[in-house]
Each structure stands twice: as structure tokens, then as C-alpha cells.
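Now for chain A:
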Amino acid sequence: MSQSGAIMVLGGGVAGVQTALDLADLGYYVYLVEKKASIGGVMAQLDKTFPTNDCSL
Partner candidate 1 sequence: MYCPKVVVDTYNERLDITSATHIDYAQAIPASYYIDAKECLRLNYETCNLCAQTCTAKAIDFSQKPKKLKLDVGAVVLTPGFGKVDDSVLEKFGYGKYPDVVTSYEFERLTCASGPTEGHVVRLSDHREPKKIAFLQCVGSRDETCGNGYCSTVCCMYALKEASVAKEHDPDLDVTIFFMDVRTQGKGFDEARKRAVEKYGINVVRARVPRVDEIDGRLGLTWVTDDGKSHSGIFDMVVLSVGLDAPEDAQKIADIAKIELNNYEFCQTTPGQPLATSRDGIYVAGAFQGPKDIPESVTQASGVAAMASELLAEGRNTRTVTLTYPDEDTALEAEEPRIGVFVCHCGVNIAGTVDVKAVRDYAGTLPNVVLYEDTLYSCSQDALKTIAGKIKENRLNRVVIAACSPRTHEPLFQETLRSVGLNPALIEMANIRDQCAWVHAQEPEAATEKSKDLVRMAAAKARLLEPLEQPTVDVTPSALVIGGGASGMGAALSIAEQGYKCVLVEKSDKLGGNLARLTWTMDGQDAAKVLKDLTSRVKKNKNIEVLLETEVEAISGYVGNFSTTVSREGKTEIINHGVVVLATGGKEYKPNTYLYGENNRVLTQLELEQKLKRGKSFLKGANNIVMIQCVGSRGDDMSHCSKLCCTQAVKNALKLKEAKPDATVYILYRDIRTFGFYEDLYREARKQGVQFIRYTLDRKPEVLKAGRGIKVRVYDSLIGEDIDIPANLLVLSTGIAPGENEALAKIIKAPLTSDGFFLEAHAKLRPVEVAVDGVYLCGLAHGPKSLEECMAQAKAAAAKAVIPLAKGRVAVAPIVSRVNQDTCIGCGICESLCPFKAIEIVKVGKKRKAQTITASCKGCGICASHCPTLAISMGGFTDDAIMAQIHAFAGDNCGEEA
Partner candidate 2 sequence: MSVKIKGFCCNYTASVGVEALKEAGLVPEDFDMVRLPCTGRLEVQDLLEAFEKGADAVFVAGCMIDTCHNMSGSKRAAKRVGYAKKIIQELGMDQGLVEMFFVGRGETGPVVEAVREMVSRAEAADS
Partner candidate 3 sequence: MIIAERKPVNELLDMISGVKKLLVLGCRGCVAICSAGGDKEVGIISAALRLGRSRMGEPIEIEEATLVRQCDPEYLEPLPDMAKDYDAVLSTACGVGVNFIADRCEGVNVLPGLNTTFYGANLSSGEWIEMCAGCGSCVLHLTGGLCPVARCAKSLSNGPCGGSTGGKCEINPSVPCVWHRIYDKLMDRKEEKRLQEIMPIRDWTTAGHGGPRRRLREDLLP
């Protein structure tokens, strides 16, 4: 049986998005599954990030 070149990532927060990006860069097709209407998760609700106070979006 030949291996699948596709991967499902469940959850579109920062971890899911980063996993999907890296997998795509590594040569795989990614299904990024997210419950909500947009990706980003809780990080998209943050204003700034510790400790550099960089913009979160």
C-alpha cells in the first residue's frame, strides 16, 4: 500500500496553523479543520505578546 501524502490537522490555532504551514513546506497536502469561521484561535484575540509586546495578529 502506498503511503498517503495528506495529513489532517485538527484545530486552527497557532499550533495547528504552524503545523499546517510546516507540513505544506515539507511536501504534504494538509486538511486544516477548524470549528469556527476563521483560523487563529485564542492568539487572534490577544493584543500583544509577552515579553516583546509584539502585535499578535
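Quick note on the criterion: a residue touches a chain if its C-beta (ideal position, glycine included) is under 8 Å from a C-beta of that chain, and two chains touch if they have at least 3 such contacts; residues count from 1.
How these were chosen: all candidates are chains of the complex that A comes from, given by their letters.
This structure is a prediction, so every number in the text was calculated from the model and none was measured.
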item: Touching candidate - 1, 2 or 3 - for chain A as found in this complex; value: 1
item: Chain A to candidate 1 touching residues, read off their complex; value: 2-19, 22-29, 31, 36-55, 57
